[in-house]
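If you scroll down you'll find the structure; I have some questions about it.
Only one protein chain is missing from this complex, and each of the others stays in its spot.
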Amino acid sequence: MNNIISDEIVVQVTDMKVYFDIDKRKFARTGRKVVRAVDGVSFDLRKGEILSLVGESGSGKTTTGKAILQLVPVTSGEVKFNGAPVSKEKAMLKAFRQKAQMIYQDPYQSLNPRLNILDIIAEPLDVNHLAGTEKERMGKVCSALETAGLTPPEDFLYRYPYELSGGQRQRVVVAGAMIMDPDFIVADEPVSMLDASIRTSILRLMLEMRDKTGVSYLFITHDLSLAWLISDRIAIMYLGKIMEIGPAEEIIKNGIHPYTRALTKIMPVPGVNKDKERIVLEGETPDASIEMTGCRFCGRCPVAMAECSEKEPEFKMAGPEHLVACHRFSEA
Amino acid sequence: MKLLEVNHLQTYFDTSHGVLKAVDDVSFDLEYGESLGLVGESGCGKSTTALSICKLLPKEGRINGGEILIEGQDMASLSDDEIRKHRWADVSIIFQGAMNALNPVMNVGDQIGEAMILHEGITKDEADKRAADLLELVEIPRERIANYPHEFSGGMKQRVMIAMALACNPKIVIGDEPTTALDVMVQAQILNLLEKLRRELNMGLILITHDLSILGETCDKIAVMYAGRIMEMGTADDIFNHAMHPYTQKLIECFPNIEKAKIIPEGIKGAPPNMLEVPEGCAFHPRCDKACDVCMHSRPEPREISAAHVVACHLADAEVDHE
Partner (left out) sequence: MSRKSKETWETIRHNTMAMTGLITLGIFIIIAIFGPLIVPFDTQDYGTAADILLPPGNGHLLGTDDMGRDVFANLIAGARISMMIGALATLISMGIGTLIGISSGFKGGKTDLVLMRITDFFLVIPWLPLMMVLAAILGTSIWNIIFVIGITGWAGTARVVRAQTLSVKERPFVERTISLGAGNWHIMIRHILPNVFPLVFANTVLTAAVAIVSETTLSFLGLGDVNTASWGMMLHYAFECGATSLGAYWYYLPPGICVILVVLAFTLIGYAFDEIMNPKLKKR
């Protein structure tokens, strides 16, 4: 375990649910359609830790990240930040937003094409009235650019997003997120739209930030091997619930949940593997608006039992910090 | 006779900023039943190569030189009319995000049948039957030929696209990032399916992707492209275990490997070049930490290292000469 991670808990999520009401007809005779994007998710994130939320589309991983940042309404459950519950009250929300930031997936869409780099990175300062004088503002932006590896910073201040490459834009995004010295960052697939040779430099940058400032990351991705590479812990999500959570190495090498195992088995490894038996799960992730009892995965699970469709499995300890929700697993 | 032979292909685009050499002297071949992976980062020219083979270039694009021989016949020099006869019958292509290319107001059976009726002039009933056969081949229940695209999931739509690509019994199928927009599980399903079909139908398969790590499991041969050129080409074993080009070596490192130590690789400094201003000499030299004088001025020629292994690199030349 990294000794950068302290015991202090930065973000605590307890039984969070995010439901979207998609059938707005008030006079519908049949039940209204509800999409259970996040259906009871709980985890802690420590200071300096990187936790990955891994899942396919429909797993609820992105919605979880956005909900913690209050960018989508939380239906029920609690989110605590640095010990205090995150409230919707304007002043408290603003204070929270200064210390909790987001990094987006698409470097081409997450920067306003009509603003120059200086204005884009300085925006968090402007919005929170922390910019100071013109000189101070520029100084802060320059140092953010330098930390993000865009040197010399003066070269970039007055350029526009369309003049930068994908990798450079993503660095601008990181600089913008780091300028407020946040405690917590939600990174939503931050490298999936970048070329392979550029990804590593952005990942290194993120780790450098963590090492320097102790910021914690919630890393959202569909790529399990990427999650293994960068995170301390991994949580596997399916249809709005966490199936298994534990140290990255453990999840990959000793995953217990059938879904985790299915994902690790199909993980491509660079190398010649022509005769590898690719045991693939049938079907696709079902619709999140269909009501389900029991384990969310039982429809596709190769080892499902009768109990699985009736009762939801609870979390059981499989090792230090390693929890799994599966009826097939019994604690030793 | 080889199924496909691409010799010194040059595909250029005429833009308002000058001539863009998207494919600049690319050569490779494909045997019956063989699978070739074309891998590279954005702008390397892999998609353009595919479009050139199918003659589906946009109006600014043109084949400036080289040959594309399908069963010995040169496609590059044929006119548009003549090409139409061959398109989809000899070579068909599955696009990225192809699921969105399905016509929402036509049922799936009709869409698959369309190509067949156009090319072979069969009756509607015959086309329906063959469409159902094709759905079965891609592991979708036959009855679903009457369904509309919105009634299928993303992965199933991609299977429908594969069925369409197989409609006229093509000899070569090109998949241009066919799984990029799909979930990992579905991606694995589709790759499995393509493998199965290739073996059953003995067709040539060209798989285009930016994800090098999936090619080790699916391809006989791999070609690594950069800035419109092939840097290295060989069997999967040659590429993964005996890579000689610095770009190939570094690129392989960029993909996480759980069988190795958990260190984030250094990556490659800089960024893929603007295709309107490709560096002189070896296109990769500005980003190569082994670059030397000759690399900056003279473009390396592809050199055969072994039966299938070809490398275009001055350093590799020096090493081989040395031995």
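Each chain carries a letter (A and B) given by its place in the written order, and its residues are counted from 1.
Please note the rule applied: contacts are C-beta pairs under 8 Å (C-beta built on N, C-alpha and C of every residue); 3 or more make two chains touch, one makes a residue touch a chain.
All figures in this text were calculated on a predicted structure; none of them were measured in a lab.
Residue-wise, the contact with the chain that is not shown comes from A:104, picked out of A:104, A:315 or A:329.
Set against the missing chain, the residues A:22, A:84 or A:127 yield one that touches it, A:127. Where subunit A meets the missing chain, the touching residues are 69, 71, 93-94, 97-98, 101-102, 104-106, 109-115, 123-124, 127-128, 160, 162-163, 176.
We take it that only the chains that are shown with their structure count from here on.
If you average the CA atoms of subunit A and of subunit B, the two centres end up 32 Å from each other.
Those residues of subunit A lying in contact with subunit B across their complex are 56-57, 165-168, 195-201, 203-204, 207, 222-226, 228-230, 248-249, 252-253, 262-263, 266-274, 276, 278, 280-282, 284-285. Residue ranges of subunit B in contact with subunit A, taken from their complex: 41-42, 153-156, 183-186, 188-189, 191-192, 210-214, 216-218, 236-237, 240-241, 250-252, 254-259, 262, 264-269, 271-272.
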